[in-house]
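And now, chain A:
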Amino acid sequence: MKKSVLLGICASLLVGVSAFTPVQAQQPSANLMASGLVGKLEGPELILDASKWPKTFGEAPELAELVKAGKLPPVKDRIPAEPLVMKPLSEVGKYGGTWRRGFLGPGDWENGNRLNASDKLLFWDPTGTKIVPSVAKSWEQSADGKVIRVNLRKGMKWSDGAPFTADDFVFWFEDLYSNKDIVSAPIADMSPGGKPGKVVKVDENTVEFQFENPHFLFVDFLAGDTLIGGGQSVRQSQGTTYGAYAPKHYLKQFLPKYSSEAQVNEKAKAEGFENWVKMLHFKKDWSFNTELPTLGPWKTTRPINTPTWVLERNPYYWAVDSAGNQLPYIDKVVLTLAEDSEVINLRAIGGNYDMQERHISLSKLPVILENQQKGGYKVHLDLALHGSDTTLFINQSFKADPEVAKWLTNADFRRALSMGIDRNQLNDTFWLGIGTPGSVAPSVQMPQSPGKEYRDKYSTLDIAKANQLLDGIGLTKKDAEGYRVRTDNGERLRIQVQAVKALLPWPQQAEMIGEQWRKIGIQADVREMERTLATTRTRNNEHQIMVWTNGGTELLYLFPRHAIPVDPTEAYMAPEFATWYASNGAQGRAPTDPQMLKIYDLFKSASGQREAGDRDKTAQEIWKILVDQQYAIGTVGESPAQFGVRIVSTKLGNIPARACIAQHCRTPSSSHAETWYFKQ
Partner candidate 1 sequence: MPQTPMVDHPDHEAGRSPSATSPLLSVRGLKTYFKLDEGIVRAVDGVSFDLFAGRTLGIVGESGCGKSISARSILGIVDRPGKIEGGEIWLQQESEDSPAIDLLQLPHEGAEMRAIRGKEIALVFQEPMASFSHYYTIGNQIMEAILLHSTASDAAARARAIELLGMVGVPNPERRVDEYPFQLSGGLRQRVMMAMALACDPRILIADEPTTALDVTTQAQVLNLLQRIQKERGLSVILITHDMGVVAEMADDVVVMYLGRAVEKGPVDEIFHDPKHPYTQALLRSIPSIMAKPRTKLATIEGSIPHPFARPSGCPFHPRCPDAIKGLCDVTEPPTHALRPDRAVSCFLYGDAS
Partner candidate 2 sequence: MLAYIARRAVLAILTMAAISVFAFIIIQLPPGDFVDAYIANLSASGSSVSMEEAKSLRALYGLDQPIYVQYMKWMSRVLVGDFGESMEWHRPVAEVIGDRLWLTIVLSLSALLLTWGIALPIGIYSAVRQYSALDYLFTSISFIGLAVPNFLLALVIMYFSFVLFGANVGGLFSSEFDLAPWSVAKVWDLVKHLPLPAVILALAGTAQLIRIMRANLLDELRKPYVVTARAKGMPEARVIWKYPVRAALNPFASTIAYLFPYLVSGSIIISLVLSLPTVGPLLLKALIAQDMFLAGTIVLLLGVMTVIGTFISDLVLMWVDPRIRFQMD
């Protein structure tokens, strides 16, 4: 790293934090303060100063037994020389207990993945505002942004006791990621400016990611819920093979390179797989394969594809509490299958779960609160930081119906639609008044927020103004029932709104919005759809308006797909543009809208901006355009609707009053569940 300026760990790379005020400053509505359900964002504190680290280590009694029996090395040999040291939120906990949780079957893989999210290289602190070490001890970025060096923990081990080294990174990069049979195309995270980067071993405990173009966002990516930074548990399960490392000592036996294709295929056949690729996808999936070495606090002992997904402590987990006790405190996590989320809610209310925030629905809050005593739990409301739980994405590349397309791509039309929505009504009905009405822009507390005025711009009910805008663009004629008519054939102008019953009762909300639009003479046809169908349709560019959340956009660069059309997987705003963007113009269709083009330019420029503050400013510019153009119409956000209703057994200790609800926080993992314990 000759030319590069090595930067200290925490000193200057507090990405995206500069303008971030601690969240205590955030003012939830008076209702919420009165309810006492929203607390302070908090969590365990990382002790990074090696001099304050404990010198002796403790371990769970059951592990001590194993050590005594000679089946496990002593704890000091299992813990790395440079462990992650955490000061638990309230007190040093006790070992033991089973964390009961509900899940919905193998499709609900994120339920367990998120508990293990500390297997990311870098992570966020409990407030979701600061990048902190996790698997990696520290990181450095070169001044030109082309090289990012990651320092591993000396003596760190996989859950089977094998050493975790730089070779595992190289193995991932060369043998998995670069193998077209396994990963068919490079990912954007690893290819700034379309030029693929590489992973290089410096020494046993040092790895470098090297790029041809500056990639200043890469550290954020490593910390974010991205394909490169998500960690092994989520990124190497369910058929995907991302993340940045993989257990070479275990997985190499399934690769042709280390024997022969015939041999691995034979092995696959013998185990009942069609071919070695299928076998590999199974073997590297922590939720299916109980033998797979992992890095998370718990490892699967009973796979996800059974009625009970059981996770048990990783005896080689590399984090300890401030007293030197190896984490996690809780022995086991048992996720029991429920056939339906309604059952999960009912069981949670019945006190059958120790901590459950996933699948808990906000609309049940009164019932949940009512049963607190009986169920032996406490309710926490965690407010999200993104702008809008229910967002109307208006398809800018729609073309099936030119007349409709003409209006969807008309900014005044979109602004009118936005001003025709009575967000307070939505908030009262579906968010119990807890949410905050506004545009798609993130909470003003976020560094990338363009400011309060952009939360409100075009986002308050103004029927007169909306009608005026619609009249102004030529939609003046109305039919007998007062609906505006198409300019091509005089029939009523019908706008299709596609909604899925998922996170929130979006179809019902869309119906309410459609009703509100009657006042501005717009007929909305709400189409309730099954999720697969809806996403397939959007990828085929068949939808006009899609209702979805814009969750994840609180940090624009880490999860841009809900804000701007860059990822064809989920490009509700413009599938064709996203394809165009992702393929560097090879496929799809280029936008002609100058504002949209400007957004792309700004977005691309961020990767080359060295200072976090500059990148935030760019993001603010993007948000300003997004709000001004209303490509996506925000309704109500900053609410606990998405994983924000947390039901926690009164028996659990070290539970934060408020947890970070955001894509990058991997809720609930940034609160470090490994420091929770049963008080008994």
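Observations on the model:
The rule we apply is simple: contacts are C-beta pairs under 8 Å (C-beta built on N, C-alpha and C of every residue); 3 or more make two chains touch, one makes a residue touch a chain; residues count from 1.
A quick word on the picks: all candidates are chains of the complex that A comes from, given by their letters.
Because the structure is a prediction, the values reported are computed rather than measured.
By the touch criterion defined above, chain A in this complex contacts candidate 2 out of 1 or 2. Across the complex, chain A meets candidate 2 through its residues 100, 105-107, 109-110, 113, 181, 183-185, 187, 225, 227, 230, 234-235, 238-240, 272, 274, 277-278, 282, 285, 288, 302, 305, 307-308, 310, 334, 336-340, 342-343, 346-347, 349-350, 352, 374, 502, 530-536, 539, 552, 559, 561, 567-570, 579, 582, 587, 663.
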